[in-house]
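The complex appears here minus one protein chain, its other protein chains still in place.
To keep things simple, chains are lettered A, B and C as they appear, and every chain counts its residues starting from 1.
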């Protein structure tokens, strides 16, 4: 941690800062610039980081307080250099293969679920998705089939052999979802629902954590940290667009997050172009772009008859569209694997304060 | 709902759209412009709104689909013109008086809670706040006293007569929090935790709903709609800053939301300058500004010794600072009441598509 | 244009709206819903659009005013269905080939400029870039060589045969830049510098218009409209990242803009991953992603010794890195050309009002 004193700070003010640091069993270390005193905090700051920052932030004579280490640990590549590979029912995520999660937005009935499951399996999906408990912006919209949806997913798994992923919306649902699903999904609106993060972290199944549409990458990794610190090391991150001022798309898909995350963390990264764009005809180009950026896989919505879907029909692909896209993705993934690494470059710093931030 | 066809749309495409509308028991109505066909949907669209929009969005020949009515109903001033006044233990929120919610970020122990409660009561607070269950970005931070915190809040209510408000983080906590608290608070990160919204809506106590830091005003009102449709009409809205690109403040306090909400909804509006700014010395000017903008009240964090606070010390006020600010707020509130209404102006449209949006 | 009256609007208020429409030589057309009157405006709205919207926006009894047609015309694909192909010195942009614009951020001296030009030409660049007039956030930073820089660019063109693109910062520079350069670049901070847009539009050379980092796609196309309406049909759009709340990257590269723009406009679309990410090691994956999303080309910064660059060294590639990346891009571009089009899908509506915008 670095404390920069104001230009007019007194010796007493600087000494009070040093005292505060020492009171936390840490060591203050002065760096005298030409105009200010800058005090570095030496020692293991992590356990008292928040507390010390809070105290310093109300002391007079301080210009700024800057933490140095990142707040996530278990999720950090520095502390865990090897890639995490999530294995579930024979499927592997994060091992260099292309993961394709596909299925309907909502499980609507037995027939459509099985029909879709078989179609996406035949076209090369590696994980089957389907919503049983649905978070909907309007209380007047279809809220999912609940437990019945889980049973239909299980039946679809039996029919195809594909592992299933489905969303869990609250701690009280964790047990029943864990019992049926292979991967527990936490949705964008629940990314900082800490009760839920802790509950899924204890459930014993891999967790896919969608990025909050208003969350920074650091907050996202802190949410992963919650799940991991509760006991579950197999966390998959899913980029699905962030909220910006642009209105032609539902959200802005942040594909730069893909290589950034591969630098910052050892966890696999999936991209969901369906929710980010909200439009069927934009799914394919953005899925291709995601794979070209190095994503470990994609998640898309598929429906036998999108214009009859009970939810998200406008962004769901037909079976033909999905099969065609899956083939294209596999082709590009094969090519990109050898192209994405630059033999002449290694990663540099992630954070560089910038004088000209444009 | 208005469907604009593309310039090159065929008669068959337009007729298919009309068929789709009729299939929802609604009436298509053509408006022929010079270059395009524009089809209005007549009838009660609300019950099939999402479904119809989803279907239309995948049909060829359509340029855009624009819903006309707002998606919130119970929360809308159009359907409920009179102000909602929330009454709790003698305190009234939304009746033209100035509500001041104050107390510590977290309930830390008995002594500090009682000390703070008495101090803020003496200085004119009308509601007592305090966190028992704390949502924290880091799993390694202090997570609150839980049930013990609720008991201390109850004791503080007994000592001061002030009604208490505290946050509830998950459906499983709703019963116990409802049993102890007078107003249930839903935090910014849970604004779209629909399981929680439904649970607090059924609990029988007033609910204060903080704006999601990434949520639009419309989504916020839809979240209020969730609570109201579950049975609780007494919802209080709390603006606490939204996420923007600005980095000198934690969030950007959106004070324009105050008069906008008074136009759109009958629910009371509170402003929390502590969390929006994240800095103690910015709380007072922004609280004054909130009252001048017409807010029904403010919520602030107060601590006997902010530099020893277990959370949010950097934004907590001391007793002296709070007492001084509360007096200033009451003074400005008295003056503003007669000044804020313009005798020469009535509200105009909220949404005007703009050619030059600057 | 669609005017929605409030639920309580009087007949007189609705009639006043109709009168206002007629006063603009347009025809009001009523659509009676169950709860409100909705008035459509028939006729050629475009010439009086802003004026009429402004008038309506201050009339009582109106809930919302929604324009139907997009404000850009010359740039619109509806009015110009064929792709615009920009030809300059034998290079073609927008014809399905891969455009690679490369060169130093700033022209620093003769030697480095020629050295870089030859290196990027040898590695397959199709356009040579280099800054002579530099917009810098700080007045204390290197501001470019000016006219001397233009002369060095011309010399580099002679040495390589590549057309040159360089930025023009103000109307007073347009003549001299036009005299030397082949494509005039308008930078992100000048995207709405209307004096400059008009001046470059009259200069007789193709214009590349970078997206304003705070600009929507619609505003960007309106800026293109400025250039086109001043006389220059050959406008190239360059996506370079937008400003969001994320802080790990300088800007958020909006690659979804690529397929969206191909739908909305006939103008070619280039992507600049150097400025969006601000970090050398992120350039290659994002360039690959851009090409996979269907971009007509990319623009990147290259420097013989990036760590000695006078500007933007942190995002500049070395010759080796550029050559390796250019080869990878060409390979992916060849593959993607046949993969990006979905045989089973056609574009749908761009704008669909959404009940559940996530």
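The criterion applied here is as follows: contacts are C-beta pairs under 8 Å (C-beta built on N, C-alpha and C of every residue); 3 or more make two chains touch, one makes a residue touch a chain.
Since we're looking at a predicted model, the values are computed, not measured.
When the whole complex is considered, the residue among B:36, B:157 or B:275 that touches the unshown chain is B:275. Interface residues of chain B facing the missing partner chain: 136-138, 141, 188-189, 213-214, 216-218, 242, 244-260, 263-264, 275-282, 284-286, 288-294, 314, 317-318, 320-321, 324-325, 328, 331-332, 335-336, 339-340, 342-352, 354-358. Although one chain is hidden here, its contacts on chain A can still be listed: residues 2, 4, 6-8, 29, 31-36, 38, 40, 42-45, 49-50, 53, 56-60, 62-69, 71, 78-79, 216, 219, 243-245, 247, 346, 348-357. Interface with the hidden chain, as seen from chain C, comprises residues 46-47, 50-51, 53-55, 57-59, 71, 135-141, 169-173, 189-190, 192-196, 198, 212-215, 219, 222, 225-226, 229-230, 243, 279-280, 306-314.
Methods note: only the chains that are shown with their structure count from here on.
Farthest chain from chain B (centres taken as the mean of C-alpha atoms): C.
Centroid to centroid, with C-alpha atoms defining each point, chain A and chain B lie 26 Å apart. Averaged Cα coordinates give chain B a centre that lies 37 Å from the centre of chain C. For chain B, residues touching at least two other chains, in rising order: 50, 53, 57-59, 71, 219, 243.
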